[in-house]
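Left out: one protein chain. Kept in place: all the others.
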Amino acid sequence: MIDILIDVFSWVLLILGGVCVLIGGIGGLRLPNFYTRIHAASLTDTMGAILIFVGMMLQSGLTLATLKLFAIMLFLLLTGPTATYALANAALLSGLKPDTGSNHDEVEKEEPAE
Amino acid sequence: MYIVVSIAILATMVLALTRALMGPSVYDRVLAANVFGTKTVMLLSVTAFLYGRPDFLDLALAYALVNMVGILAVLEFFQKRSRRKAELEDD
Amino acid sequence: MKLLELLGYFNYWVFAIVLMVGLYAVISKANLIKKLIGLSIFQSAVFLMYITMDKVEGGTAPIIQKGVENQIFSNPLPQVLILTAIVVGVSTLALGLAMVVRIKESYGTIEENEILDAD
Partner (left out) sequence: MIFVFAIFLLSLLVITSIAIVRTTNLFVAVMLTSIFSFLMAANFFILDAADVALTEAAVGAGVTTVIFLCALALTGEREKPRINGRKTARVAVAILASLMIYATFDKPRLGDPDAPVHQHIAPWYIEKTTEHMDFPNVVTAILSSFRGYDTLGEVFVVFAACIGVLFILGVPPPAQKRLNKVVEQNKGLRHHLIPQVVGRLVIPFIVLFGLYTQFHGEYGPGGGFQAGAIIATGIILYALLEGENKALQAVPRSVLLGMVIGGALLFGSVGVICMFMGGNFLEYSVLSADPIWGQQLGILVIEAGVGMAVCGALLSIFHAFAARENVS
């Protein structure tokens, strides 16, 4: 009985992870400027990673693979946000001003960084 | 069931690739490369399970570690370029 | 030939196309770094062809698992060739880039036509 529950729970987690990753991809494409895109992509990245890897860990029970999955998840959670932070920081420093919403009507000016 | 997740990941890869090709500013492309990297890690680990060979997770682990180096190298490159531009102006 | 038959050749078609894209970059682009990037694409296409040849239907990677009996394995030989070829490819690429840097410093440009005129 218990392993059916675990199976169902891990499938639910996996599907949620897949959906979350997909939302990140769509968000990364449709959002207007850079800072909203980076917001969408990086958030769903880490969330999707957690869901998928926990789902797989439940699936693989207590084996070496679970330890490896945990290590992968840990390093993804460590390096993913850092890379995104460094990216956003570099973009801000190089003069890519975030659209503060006040100048909505002004057409998005060509980024100086290009 | 892994197939559903891997198809979702492949679809996100396509979206990230279109963002990489279309991205107006260069930072969009760096973001797309970063998203692509993490999706490859997930795709490798899901496929390792799909093939029933969970001992191949080393690949995904290697990618999870190495992925950050490329992104930081790009940002280092940009920092140097802006620093050099500043020097040229005040020279 | 039914569709599934054709799909078997899809890998070789991609190999041919990516090979030609790399060759096109080397031929028609003047920038030396773009030529080197084209060369590395050309190289990756060749690697792809070798690894496509090693796949056996229903076979797994050639790492023998203890318990499993009479497993079908993919062919390990092309993998050994490509494994070393990738590292050699990167070091020769670095050599090429070092030369490009020196050309830039002595000629001031890395566009092939301008270098030829300067000579």
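In order of appearance the chains are A, B and C, and numbering begins at 1 in each one.
Assume contacts are C-beta pairs under 8 Å (C-beta built on N, C-alpha and C of every residue); 3 or more make two chains touch, one makes a residue touch a chain.
Please read all numbers here as calculations on a predicted model, not as lab measurements.
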With touch as defined up top, name the shown chains that contact the chain not shown.
-> A, B, C
By the contact definition given up top, give the residues of subunit C that touch the hidden chain.
-> 4-5, 7-25, 27-31, 33-34, 37-38, 40-41, 44, 47-48, 51-66, 72-80, 82-84, 86-88, 90-95, 97-102, 104-106, 109-111, 113
Could you please point out the subunit B residues that touch the chain left off the display?
-> 3, 6-7, 10, 13-14, 17, 20-21, 26, 29-30, 32-33, 36-37, 40, 43-44, 47-48, 53, 55-56, 58-59, 61-63, 65-70, 72-77, 79-81, 87
In the full complex, which residues of subunit A touch the absent chain?
-> 75, 78-79, 82-83, 85-86, 89, 93
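We adopt the following convention: only the chains that are shown with their structure count from here on.
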Starting from the mean Cα coordinates of subunit B and subunit C, work out the distance between those two points in Å.
-> 20
When the C-alpha atoms of subunit A and subunit C are each averaged to a single point, how far apart are the two points in Å?
-> 31
Would you pick out the residues of subunit B that each touch at least 2 other chains?
-> 55
Under the touch definition given earlier, write down the residues of subunit A that touch subunit B in their complex.
-> 11, 14-15, 17-19, 21-22, 24-26, 28-29, 34, 37-38, 41-42, 45, 48-49, 52-53, 56, 59-60, 63-65, 68-69, 71-72, 75-76, 79-80, 82-84, 86-87, 89-91, 93-94, 96, 110-111, 113-114
The residues of subunit B that touch subunit A in their complex are 1-2, 4-5, 7-9, 11-16, 18-19, 24-28, 30-32, 34-35, 38-39, 41-42, 45-46, 49, 54-55, 57-58, 60-61, 64-65, 67-68, 71-72, 75, 78-79, 82
For subunit B, which residues are in contact with subunit C within the complex?
-> 51, 53, 55-56
